[in-house]
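The structure that follows is given in the form of C-alpha cells.
Shown here: the complex without one of its protein chains, the others still in place.
Let's look at chain A:
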Amino acid sequence: MSSASTAPAFADVTASDAALRRYLHGLPGVDAVGLEARAATLGTRSIKTTAKAYALDLAISMIDLTTLEGADTPGKVRSLCAKGSNPDPTDRTTPQVAAICVYPDMASTAKEALAANGGAGIKVASVATAFPSGRAPLSVKLADTREAVAAGADEIDMVIDRGAFLAGRYGKVFEEIQAVKEACRRPAGSGDGEAAHLKVIFENGELSTYDNIRRASWLAMLAGADFIKTSTGKVAVNATLPNTLLMLEAVRDFRAATGTQIGVKPAGGIRNAKDALRYLVVVNETVGPDWLSPDWFRFGASSLLNDLLMQRQKLNTGRYSGPDYVTVD
C-alpha cells in the first residue's frame, strides 16, 4: 500500500496552492464524447459461461455492502453483516463480500457482528468526515475519522471538500486529505496494521466535468489516498461507466509515474449483475488483471448483491429463481 507521504517525484507540484493548480491544470484534457464512446463500446462485451461465472464471483467478492441511512439500527447492521458473511445460504461456495460499509457510530456493531458471523475476514468500512456533504470544520472531520478508526473501522471513506475544489482551492483539499490520512493511523498495538485504508470520495456528480474528475484523482492520489471513489450515492449522478473508466486511467498513469498502485471504487447506482460485469470489463481492458481483486477494486452497493446471487444461481442451475430465493438484508 502507498505511504502517507507524497510521492517524492511530485514533492514540488504539491509545494504550494499555485504549483498544485499548475500541475492539475496541465494534465491532459478529457474529451467527453470520446470517453463516453469508449465506455459504451466496452459495455457491449459479451461475457458468457466460464467468464461469467468467474466475473460474478469476483464481483461479489468486491462488494462493499452498504447501508448509509438515518434509519440504520444495530439490528439492521447485524443483518447486513450476516448477509455479507454468508450471501447465499443455499450455496456455501459463494464468496463473502469485501466489506460492510456503515456510518461511524455503527462501526463497532459491524465489527462485532462480523466476528460473530464467521465474517472476520470481511473489512469494516466507515464513511467519515461529515459524510456525505463534507460541510464541517476540519477538526470535526478529523474527530469523526478518529472515532471510526477507534471503533474498529478497517477502512475510512472520506469525502473531499467539493466547495474548496470548485473554488480552485486545491491546496485546502490536498491538506485535508493528508490530515485525514494521518487521522487514520491507529495507536500502536491496536487493531490490524498501522492505519485504516483511506478511500477518497470525489462526488463526481458535483464535480460535474471529466476534467475535474481527472484533477481530483491526481490530487487525491498525490495526497496519499489508498483508493479513489466516485461518489457517495447520495446525489443524482453517482458511479457511471465513463467516470470509472477515467479514474482507472488515472490510477494506471499514477502507477506508471510513481510505482504506487491505487484502488478504485465506483459507488451508487450499480444495481444489477450486467452493470457490474461491464465495470469488470472496463477494469480488465483499462488497467488489466493487477486491479482485478478486492484489494484494488470495489463496488459500493447494496441491491447489487442479490442480483449477482440470482445470476449465479441461474448459471449453476440453468433456471432463474426470483427475489424470494435470495435473502433480504
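One rule holds for everything that comes next: a residue touches a chain if its C-beta (ideal position, glycine included) is under 8 Å from a C-beta of that chain, and two chains touch if they have at least 3 such contacts; residues count from 1.
The definition used in the following text is that contacts and distances are computed from a predicted model.
Undergrad: Between "Sugar ABC transporter ATP-binding protein", "3-oxoacyl-[acyl-carrier-protein] synthase II", "Aldehyde dehydrogenase" or "Carbon starvation protein A", which matches the UniProt record of the unshown chain?
TA: "Aldehyde dehydrogenase"
Undergrad: Among A:Val30, A:Leu68, A:Val173 or A:Leu198, choose the residue that contacts the chain missing from this document, as touch is defined above.
TA: Among A:Val30, A:Leu68, A:Val173 or A:Leu198, only A:Val30 touches the chain that is not shown.
Undergrad: Could you tell which one of A:Val13, A:Leu58, A:Val200 or A:Ile262 touches the chain left off the display?
TA: Considering the complete complex, A:Leu58 is the one touching the chain left out.
Undergrad: Contact with the hidden chain only, please: which chain A residues?
TA: Residues of chain A in contact with the hidden chain: 28-31, 33-35, 37-38, 44-52, 54-55, 57-58, 61, 95, 249, 280, 284-285, 289, 292-295.
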